[in-house]
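Excluded from the complex is one protein chain; the other protein chains are retained at their positions.
In this document, chain identifiers A and B correspond to the written order of the chains, with residue numbering beginning at 1 in each.
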Amino acid sequence: TCRVSMSLAEIRAAFTAIKANIQARDPIRTLSILSHPHSLHKVKSADRCCITHQLLTFYVDKVFKHCRTEDSFVNRKISSIANSFLSARRRLGQCHEQNNCMCGEESTEKFKQILANYEELNVTSAAMKSLGELDILLDWMDKSR
Amino acid sequence: SGELYCSLPNPRNVRFESVNMKNVLHWLAPEGTGDGVLYKVKYAVYGVGKWIRKPECRNINRTWCDLSSETSDYEEQYYASVKAFLNGTCSDWMETTRFNPLTDTKIDPPMVSVSSTDRSISIILTAPEKWKGSPEEDSISLLQVYPGLQYNVSVLNKKTKKRWLFSISNNTLVVPWLEPGTAYCVSAQIHVTTPLLDSGFSKEYCITTLKDK
Partner (left out) sequence: LPAPQSISILSTNMKHFLTWSPVIVQGATVRYSVEFQGEYEREYTNGSWIPISECSLTTATLCNITEDISATVAYKLRVRAQLGATSSPWATTKGFFSPAMTSLTPPELRVVADGHHVLVELADMGSSFQFRVLYWRKGQESRVQQKVMKGLSSVVHLDTVEAGAEYCVKAQTHVEAINRSSSFSPTQCVRAQGDTSMWLVTAL
């Protein structure tokens, strides 16, 4: 199986430092990118590696670059998180290439729902909401380690 | 919501205060209002479409409302909101920031029980339980909520005034080869690395090893 070697503690510390700032920029209570209608916590263990790889890719490709703010401190923390995700995705990518990180039907479906949630908003709002939900992702990654 | 124009100042500092996932909404009365202000409360699960009223916190004059049972699923995140009323006028709804029970709760120190022989002390630690609605409900230890939970145990030799620290994952610790007839004081703390959560140290439990036979 693939183990995501990623210092979650450091990423959490960076996110905790900007969480209130980022979440305050997301006024929409009625939509979640990651937790509704499907909760990450319901992902089967066999699908975890694939969902993790897809989510790392999602954040690297679609989220961080649309989250630049007027606040230099926030931008530095986002850069720290983004580069940590890039590093983690590379390591998990090697595992993915060795076919140890298979994507089942359910995980593909679940990830489609996440993308559908993302596409319901304009790019900046969707990216900021996704960034504000990073603790949902980290909580799930913590639990499933 | 039926109130046409709300000119009352808003409740202030609306926030969750959470210990062992007993999640209580707190706020401060609107500035400059004396007695007689009443409040109502609503909450929402983040990502779900609707606000839900809390009947037990409707027209209350206290400035807190226990939302523990409404926010007991710690895999969800929540918002809560408060509105004030006085003499026919009202305030705006004032919301909390997004509340994540898993990362935003505080943890109590563990319970510590100590016993001794002439040469050793045995320490048993019990992590606090997650809040539950009624005694009949099944208890959930915070150990189940935070699998990476560890204990830091401090043992103080009252004679030499030396303090030792132990860092353990299981909940029992036996310290052998101690001095007979000596007082040792034990206190313990819970340490969770990620999310980073530390309890305070418990109060000290002192015990004296038996005298040499």
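Note that in this section a residue touches a chain if its C-beta (ideal position, glycine included) is under 8 Å from a C-beta of that chain, and two chains touch if they have at least 3 such contacts.
What you see is a predicted model, and the numbers here were worked out from it, not measured in a lab.
Considering the full assembly, A:Ser7 is the residue among A:Ser7, A:Thr30, A:Asn100 or A:Thr124 that touches the omitted chain. From the set A:Thr30, A:Ser79, A:Thr108 or A:Thr124, the residue in touch with the chain omitted from the display is A:Ser79, counting the whole complex.
Within the entire complex, the positions of subunit A that touch the omitted partner chain are 5, 7, 9-10, 13-14, 60-61, 64-65, 68, 72-73, 75-76, 79-80, 82-87. Where subunit B meets the omitted chain, the residues involved are 155, 157, 160, 162-167, 175-179, 193.
Note that only the chains that are shown with their structure count from here on.
Look at where the CA atoms of subunit A average out and do the same for subunit B: the two points lie 28 Å apart. Note for the complex: subunit A touches subunit B at residues 8-9, 12-13, 16, 20, 23-24, 29-32, 35-36, 39, 41, 132, 135-136, 138-139, 142-143.
By the touch criterion stated above, subunit B contacts subunit A in their complex at residues 44, 46-50, 75-77, 79, 97-98, 100, 102-103, 147-148, 193-196.
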